[in-house]
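Moving on, here comes chain A:
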Amino acid sequence: MLQVENVTIGYGKTEVVHNISFHVKKGEIITILGANGAGKSTILNTIVGLHQAKEGSIRFQDKEISKARPDQLVQNGMRLVPEGRQIFPQHTVMENILLGAYIEKNAKKIHSRLHSIFERFPRLEERKNQMGGTLSGGEQQMLAIARALMTEPSLLILDEPSLGLAPIIVGEVFALLKQISSSGVTVLLVEQMANSALKISDRAYVLETGRIVLEGRGEEIRNNADIAKAYLGNV
Partner candidate 1 sequence: MKRKSAISVSSIILSLTLLFTGCSSSDDTAKEASSKPKEIVIGNIGAMTGSSATLGKAQSQGVDLAVKEINADGGILDAKVKVVSRDDGADPTKSKTFVEELVDKEKVDFMVGPTNSTPAAASMAYLQQNKIVSILPIATSTQLINPNNPYAFRLIASNAIQAEAIVKLAVEEKYKKIVLVADTSALGTDGMSVMKESMKKYGVTPAATVTYKADDADMTPVAEKIKDAKADVALFWTLGADGAKIVRSLERIDYINDLDIIGYTGLVMPNFKELAGPGADKVTVVSAGSWALEPGKTELAPKYWEIYQKLIAEYGEKDKRDTSASIIASGYDAVYLLKWAIEKAGTTDSEKVKQVLETDIQEFDSIYANHYEFSKKSHEGFPVSDLVKSKMDDMAYGELYKKAE
Partner candidate 2 sequence: MPNSLLKANSKQKKYSRIFTMFCTVSLLVSFVLPLFAGDYYMRIISLIFIYMILAIGYNISAGFSGITSFAFAAHYGVGAYVSAVAITRYNMPFLIGLLAGALASGLVGLVVSLPASKVKHHYLALISIGLLEIVQQILNEWQWFTGGAGGMYIPSWNIFNIMLNNFQKYYFILIIMLFCVALQRNLRKSRWGRDLIAIKNNEIAAAGVGINFSKYRIAGYFLSSMLAGLAGSVYASFSGYLSPDTFNFEFTVFILLMAVLGGEGTLSGPIIGAVIATFVPMLFNATPDLKQIVFGALLVVLPQVMPAGISGTIKKYFKEIDHNKYIVDQTEQNEFDIQSNFMKDHSEMEDILVVKGLTKRFGGVTAVDGLDMTIKRGTVHSLIGPNGAGKSTTVNMITGIDKPSEGSIIFNGKEITGNKIFNLTRKGLSRTYQHVRLFTNLSVVENVAIGGRLFYTYSIFDSIFRTRKMKKEERKSFHEAMEYLKIINLYDKANYDPESLSAGQQKLLELARALYMKPDLLVLDEPCAGLSETETLEFSKIIHKIRNAGISILLIEHHMDLVMEISDYITVIDYGKKIAEGDPASVTTNPVVKTAYLGEGA
């Protein structure tokens, strides 16, 4: 579904991501693991079109998208849940969700999706008239995901959904992702919480300083001693 081939990304003269390749198959949950500064967010921003790769090709559903605009990609079924959630704090919860459906012009569809979203996230329905900024961290993450689901994406990309969330909530989020995945949505996840993420992942890549150093099935990687090393060092 998504193929990233030999992609190099940089800001100005500094290269952040060096010649990486990976792919995501339909229906999978894929995790990219890596410590802070490894270049994870950069890769995601490039995939969704916020940033241009210096070299390499990115293909989505067999179409070259390395030069596509974000809105075109959203139209084609790709959705990013950005790092730090980035909900709109001065929009109400309802407005945040509706913004998620910005490109959808069919009111009926919006309505029915809204219905199913509120079924899935009853908390959000309770708070739909509250300002986004007043939600707790976990609720904001739910909102960010709900917002992304409003266009029924085929590929959902999440940038560190566990960031700053309490462990219980992290568990909830990952459970939710599993559930979303089982409803047929392909999930690409960038995480630092290796164990929790790997538990739900089909495959995973480990990123270190802009390079992929390890790849394999979720369980494999989880049991790999090197993964702890990537985080806690060689002790």
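As a selection rule, all candidates are chains of the complex that A comes from, given by their letters.
Worth a mention:
Assume a contact is a pair of C-beta atoms (placed from the backbone, for glycine too) under 8 Å apart; a residue touches a chain by one contact, two chains touch by 3 or more; residues count from 1.
From a predicted model like this one, the values you see are computed outputs, not experimental measurements.
Note on chain A: across 1 or 2, the candidate touching it in the complex is 2; the others do not touch it there.
Listing the residues of chain A that touch candidate 2 in their complex gives 12-16, 35-37, 39, 84, 133-134, 136-137, 160, 162-164, 166-167, 170-171, 192-197, 199, 209-210, 227-229, 231-235.
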